[in-house]
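What you see is the complex with one protein chain gone and the rest in place.
Labels run A and B following the written order; every chain starts at residue 1.
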Amino acid sequence: MSEKAEFQPRIAAFLCNWCSYGAADLAGVSRLQYPPNIHVIRIPCTGRMSPKFILQAFRQGIDGVWVSG
Amino acid sequence: MFARRRFAVLKDLLEYVGIEPGRLHFSWISSAEAAKFQETVLAVTEAVKALGPAKHMIKDIRKVA
Partner (left out) sequence: MQDIQGEEGDFTVKVVSHPRYVDMDKCIACGACAEKCPKRVASEYNAGLNKRKAAYVQYAQAVPLKYAIDAPNCLYFLKGKCKACQKFCPTGAVNYEQQELTRDIKVGSVIISAGFKPFDPSRYVQYSYANFPNVVTALEFERILAASGPWMGHLVRPSDEAEPKKIAWIQCVGSRDVNACDHPYCSAVCCMYAIKESVIAKEHSKAGLDAAIFFMDMRTFGKDFERYYDHAKEEGVRFIRSRIHSISERANKSLAIEYATEDGQAMVEDFDLVVLSQGLETSPQTIELCQKLGIELNDSSFINTSCFAPVATSRPGVYVCGALAGPKDIPLSVMEASAAACAAAGKLSSARGTLAKEQEVPPQRNVAGDTPRIGVFVCSCGINIAGVVDVQAVAEYARSLPYVAYVENNLFTCSQDTQDKMTAVIEEQNLNRVVVAACTPRTHEPLFQETLVSAGLNRYLFDMANIRNQNSWVHAGEPEAATEKAKDLVRMAVAKAALLQPLSEVQLEVEPSAMVIGGGVAGMNAALELASQGYKTHLVERDSALGGNARLLRVTAQNDQVAPYLADLEARLQAEPNIALHLGTTIKDVEGFVGNFKTTLAGEGGEEVVEHGAAIIATGAAEYKPSEYLYGQNPKVMTHLEMDGALQSGELDPKKVNSLVLIQCVGSREPERPYCSKVCCTHSVETALHFKKDNPDCQVVILYRDIRTFGRRELLYKEARGKGVLFVRFDLDHKPKVEASGQGLTVTVRDHVLGRDLLIEADLVGLASAIVSHRAQDLAQMFKVPLDADGWFLEAHQKLRPVDFATDGVFMAGLAHYPKPLEEAVAQAQAAVARAVTVLSAKKMMLPGTVAWIDQSKCVGCGVCWTVCPYQAITADDKGLALVNEALCKGCGTCVASCRSGAPNLRGFTNQDVMAQIMAM
């Protein structure tokens, strides 16, 4: 197996409580399966997202950041 | 709206310091769109996986020490 195939990235997901976080909950209720690489941080609204949060994530070695409203 | 504008600038900045644009994703999903959520997770995970581990900006403890 190649190194890339084994690589499991860590992704920080900043999800809006009212929209994407709700969709994530509903995906659970519907048992829609997806890989466990994303770690969700709940934010009240995408307006809350500071660039600082994204920079901090990359600074400590998080492989990807996903912001969803 | 403000968020969108802010992130367009940030993406340029990140690219400048060596973070590939494919590591940062934005999307808009309503609370009823579970299937879209699943599709987006898969797409984001695949995109980041393809880039391999992030190497820039990491404070390498061993080097510092």
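The rule is short, and it goes like this: contacts are C-beta pairs under 8 Å (C-beta built on N, C-alpha and C of every residue); 3 or more make two chains touch, one makes a residue touch a chain.
Please read all numbers here as calculations on a predicted model, not as lab measurements.
By the touch rule set out above, chain A reaches the unshown chain at residues 10, 12, 17-18, 21-22, 24-25, 27-29, 31-36, 39-45, 47-50, 52-53, 56-57, 60, 62.
By definition in this document, only the chains that are shown with their structure count from here on.
Per-chain Cα centroids separate chain A from chain B by 9 Å.
By the touch rule above, chain A contacts chain B in their complex via residues 4, 7-9, 11, 13, 18-27, 29-30, 32-35, 37-38, 46-47, 49, 51, 54-55, 58-69.
Contact residues of chain B toward chain A in the complex are 2-3, 6-7, 10, 13-14, 19, 23-38, 40-42, 44-45, 47-54, 56-59.
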